[in-house]
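Only one structure is covered here, and it is reproduced in the block below.
One protein chain omitted, others in place.
In this document, chain identifiers A, B and C correspond to the written order of the chains, with residue numbering beginning at 1 in each.
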């Protein structure tokens, strides 16, 4: 039975698995100096742009930590939403490995998005030795609430960052879903909006293991490979990570996978809205759904499905659709809920 | 053409690749709570012992760093050979993430092995607040010089460590080759010798990606999962890491792979000794060979083969055989050298 | 002209200065093994209790950082008020040197005090490897808002901490003022309430340089001296730090100094309440006053006095009285304000 707990509960897309199997021939020099890694880099350059230096890492936390360490010195501040993955879900790895002051900002708009207005009051004490100095903004695209920053919103953040000499890291664990939601290219999403560093997520959208840190701002290119190794994120048999990205970016696989997830999320959302007692708590932008149901219905559903509470006290749960979710999967989930309601 | 540069230049063993392909079905809960990971843990318990808590990590540096962070506090000392991987080859990751005083010890015996006699002079300043406090011994099995600690030597280190309240981490990136060399089981190697923590290497012996940190000493079990996550070494689609270890440990695959590498290293060594101008600089214990050749021969060979200098000034190079090295590969390398000599 | 900007604008109490001058005779072994340091330790034992291990440090940040490093491992959480000194005023030193997740909690009661009710919602994810694990509570006594935790409130925090296996660090930069406010002894304040670690503040109450970390919980005694040195807080000519504490604790000097500050704060508060346009924004518990005045009055006053804005947007400023503030000082300040109102 397919899970709606997280898109990382899904397996590996057949094309990606095929690429991995194909990469398993002969010997290859380790640590990235191999034909598969070269091809992956070229593919990234072709799809996103030549100004991007890609660094493959094992996982999202590793990519985030490498990126944040590149951006900062220990006396500096990283701004993020109070729901941010780096603040809430990574067991303090970002704080441990940067030493920075991480400043969580309540997204009082309720949608998990940072805005210049929300960050501005926290830009203070600049130049004052008692206070950590503003340095970086971390955003997730899609956000942890499933919402998607519009290109316009990203550009506003960029202008704000420029004004205050800040750098922006976009954690794109679900960037594919965001691009599909906005009907834009990866280039439009990250180059045209002026991001400094971007984590190009793969694992949640059909890859086996691997994320890719894209270093766009030249200022951070020289140190990147050392910081990745120092963060223990350099793979020896690199070809098995990099080959996945070639498959991912070729023939728009990333987009097709995300489109499926988003479409099925829409179908699920439409179905849920028809059910008495179910209430969506966030607008549906991508492939994450937040909703409340009566607790007995939840408990009954938990007998058949594994999923996470977002806010147990409020009976708020989260569903996530995946690259391989089918209409039947959705309908079966809806029917289970209806049956118990 | 098969490489002799490193055993991480080899690919994935077919049985391991088969296991990965088999694991790619249905959805599975992330982060280790899945049937494949359960099976891998059970297999480790059966093969090595129930007292072992296994933590799968992405790579050796990640496993080493997680282990050293578990063992230490920042005011403490880690002893290692001056050739140690954690000191020389990990871009300061162990120092960065533990904050410890890393004390490299010259292995004046020339074989890369630490002994009680070598460590003893560095046990001083105990209880003195000015000096970092002795805490951990890091050893590599096999060592970076290709040598293998005997079980007796390991027990002597254990006794020494007990006397000084030290803990031992064995970096077993090539532990399979060491077991084959000593004709002993993994249990004899790590449980019977009293190791506290062991990195069970996989990548260099037929796996795609993944090492396994074995926590044996109860004192370090409670914190291990948090330290792994805090070190950014927790895989989301864990099944694809763990399933490899099941294949690795079943039917003695680990042993067969290492036996092949060791045997072919022997064949290569025997052949090299027949060649004028080639001089072995280390006894052959496992699958790493250290040797000198006239520089022109090396340069000529580099046109056909990629391999590493160990000490360029002395014309010392390293060859490593792999799980998939064949007699033909060895003979071809030997004939290339002969041709150029 | 005496400042009301901070109690660290004051000088050294004559008795403390006399002790320093007296300590300047002969040679003495460094790092604390001298008669003055022994006397200071004995004095602390006599005044507070034998269960206390004192560690003299240079400043409050150094003492806080040493304490927090003793209490924690990098995957753990430190709870504090969002106004906390360690979160706001120490340039990220506590995050940099512990690596911990620092969780600022809004003190919605408006008085800067943490309560079990405020902390409880943040105790979650216990045992879950994704989340930093609750470990320590940091409180300031007096708080950054000038308020004082009652002994009853401290005991409630202790009970809450015990229930959740948490440890409490009390930052007593102004602990003398708090004791005077509650009319209790240092022992009643820190031993009877069950604090684990306490920073006994000196600099803000008549000392030249020096704070004292009191380690009360046995669990943290063994590592303390190493952690202090590792935090670069060990003085070589220790006698000049320690002798100040002997003077401070003898003849209740600490209490007399704080009593003066608190009394003059009361006089100032009474006077301010008589002035049109002045509004106290916090109840007066100790020697810090928070108030608003029309901006033109503030600007005029700034021509004669240096002091800090607490919230510039709201025209909220802070006054602090010191061990050496006099009635004349207060009256002069009041008259300056009146003149400009």
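A few points about this structure:
Operating definition for what follows: a residue touches a chain if its C-beta (ideal position, glycine included) is under 8 Å from a C-beta of that chain, and two chains touch if they have at least 3 such contacts.
Everything numeric in this text was worked out from a predicted model, so none of it was measured.
Across the whole complex, the hidden chain's contacts among the shown chains comprise A, B, C. Check C:132, C:235, C:278 or C:317 against the missing chain and you find that the one touching it is C:235. Set against the missing chain, the residues A:187, A:225, A:256 or A:300 yield one that touches it, A:225. Within the whole complex, the absent chain has one touching residue among C:19, C:65 or C:80, and that is C:65. Looking at B:22, B:92 or B:109, the residue that reaches the missing chain in the full complex is B:92. Remark: the omitted chain is touched by one listed residue; of B:76, B:203, B:260 or B:340 this is B:76.
Counting the whole complex, the residues of subunit A in touch with the unshown chain are 31, 69, 73-75, 99, 129-130, 133, 223, 225-230, 234. The chain not displayed touches subunit C at residues 1-3, 5-6, 8-12, 17, 20-21, 23-30, 58-62, 65, 90-93, 96-97, 203-204, 208-209, 226, 229-237, 240-241, 306, 322.
For subunit B, the residues in touch with the chain missing from this view are 74-77, 87-92, 95-97, 99-102, 104, 129-133.
Throughout what follows, only the chains that are shown with their structure count from here on.
Taking the mean of the C-alpha atoms as each chain's centre, subunit B and subunit C sit 50 Å apart.
Contact of a single residue of subunit A with at least two other chains is seen at positions 90-92, 96-97.
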